[in-house]
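All protein chains but one are shown in place.
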Amino acid sequence: MSLILILEQVLNGLQAGVMLFLMAAGLTLIFGVMGLINLAHGSLYMVGAFAAAGVAAATGSFLLALVAALVAAAAAGVVVETVVMRRLYARDHLDQVLATFALILIFSELTRWAFGSFPLYLNPPDWLSGPVTLPGGIRYPVYRLALIGIGLAVGLGLWALTRRTRLGIRIRAGENDREMIAALGVDIGRLYTLVFALGAALAGLAGALVGAIQSVQVGMGEPVLILAFVVIVIGGIGSIRGAFVGALLVGLTDTLGGIFLPELFKLVTDPATATQAGASLSSMSIYILMSLVLIWRPTGLFGAKA
Amino acid sequence: MAEPVLSVRGLTKRFGALVASEDVSLDLAPGEIHAVIGPNGAGKSTLIGQVCGTIPPDAGTVRLAGRDVTADGAAARARAGLARTFQVSALAMEQTVLQNAVLGAIGAAGRPWRLWRPALSDRDAVATAEAALTRVGLSDHAASRVADLSHGQRRQLEVAVALTLAPKAFVMDEPMAGLGADGSRGMTALLADLKHEAPILLVEHDMDAVFALADRISVLVQGRVIATGTVAEIRANAEVRAAYLGEDA
């Protein structure tokens, strides 16, 4: 096992992590501000991917596809927020789980009806395809590097948004005291719609970006959603910083575990058993990570103390 | 003086820079009502939490009937005979009054693990619960849902559930809160009677009730006990007057 391979896997882990961050940031923002657990966040990811695939096929432009993903997911978010979510803010978590589970069913079936069951393919643009040689002689796909860059940029943008802008101040105020900011004359309904649309757009962007390295298909959102939940549990609900750290941890653990655990097992047992045991254990590695964090800090690394 | 039932020594609790309790010591003797008063933010809730075991102190000890319970959690202290009431009623709102009281009896008897026989066919538990309800004057409402009770009746039920534990000591967090004049009078009479059963550590804002009931009063200011004494002593205490009335000490 060479150093180059290890570095390559670290980059892969980072790339998976920053994409998870886009999902987790929206989820944690929506939970922090509105107190809503949104299972349908994975559907918004899927909407973004399908919109991008559709527009890319029609126009051939990847940038237009990304814009379409952002717009479609944000629009779907606005519709969902005004029609359904609004009625759920005051409800208990069970109602929220059910209603958003129902939304997953509806979104998935409508997408299947519109696009069929076969996966669509979205290709990275020519100017981002192919490998680049990094210092140290690692040849790494430009597109994946671009994903890492975009993820970091979005993270920085979110940080600036919540810390440096009026909207951000309102968002943070909304997390702390709903009645108060309503009393101060902020239109809380519009703020909620805006936050939801922002979270949806981030999910849609992630869907489109990841869609170009995997296939675009119905049901693609939920595994990512569940990983994003693991990220949030690790990072602490409501914390963007926690989502970032958690996402990188999960991305790295997942990627590196899949490569190194079988290798590790090969040191003690025969290759076939090692591959099997390593694969089984690596499929569990992020959940073991989550368990450890739970034992250590039940409210996550950056969560408020209960 | 007789051996205290509840004895608190040197309790200290800090939340960051805020000192919520600083070296708090007080005793609860058999048959007495020991009131703890103090302005808002004096650390009364934190003190109750530490006495009842929901907030771990940074330093200090709590002894109940001579036994050190500092390391015990809230449930263990309740089983050891410390019964509390809550400032904001903590009751199972969808259950009946009798069910809430029976829960106390089940907890006191340490028998929650029965899965088959109905709780309300446990004669001992029901008898204990009914006696407690009669004591606080709620026996006519045994079958009512707690959600349908008046605020005052819920305060009474809080006391009844505490009674089902057959406690060695009561810790009551503002039992008069939100009661009207009639309700306060009734509750005052009840507590005056109950103290013979087990002494009461009473945290209360209603000064009429405190002065009517308390055998001793401790005054808590900024986490410290600035004075302990009889009603007359506390009324005359210059430091207390300064803390409450802003007079020069």
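In this document, chain identifiers A and B correspond to the written order of the chains, with residue numbering beginning at 1 in each.
Convention: contacts are C-beta pairs under 8 Å (C-beta built on N, C-alpha and C of every residue); 3 or more make two chains touch, one makes a residue touch a chain.
In this section, contacts and distances are computed from a predicted model.
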{"item": "Name under which UniProt lists the unshown chain, selected from \"Cytochrome c-type biogenesis protein CcmE\", \"ABC-2 type transport system permease protein\", \"Amino acid/amide ABC transporter membrane protein 2, HAAT family\" or \"Fluoride-specific ion channel FluC\"", "value": "\"Amino acid/amide ABC transporter membrane protein 2, HAAT family\""}
{"item": "Chains in view that touch the one left out, judged over the entire complex", "value": "A, B"}
{"item": "Residue touching the undisplayed chain, where the options are B:A74, B:A192 or B:A242", "value": "B:A74"}
{"item": "Sole residue of B:A119, B:A177 or B:A212 that reaches the chain not shown, by the stated touch rule", "value": "B:A119"}
{"item": "Among A:V84, A:L167 or A:A182, residue touching the chain not depicted", "value": "A:V84"}
{"item": "Residues in chain A touching the chain absent from view", "value": "31, 37, 39, 84, 87, 92-95, 97-99, 101-106, 108-110, 112-113, 222-223, 226, 229-230, 232-233, 237, 276, 279-280, 283-284, 287, 290-291, 294-295, 298-299, 306"}
{"item": "Sites on chain B contacted by the missing partner chain, in the whole complex", "value": "52, 54, 73-76, 78-79, 83-84, 86, 90-95, 99-100, 102-104, 106-108, 110-120, 122, 125, 161-162, 164-165"}
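By definition in this document, only the chains that are shown with their structure count from here on.
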{"item": "Centre-to-centre distance between chain B and chain A (centres being mean Cα positions), rounded to whole Å", "value": "49"}
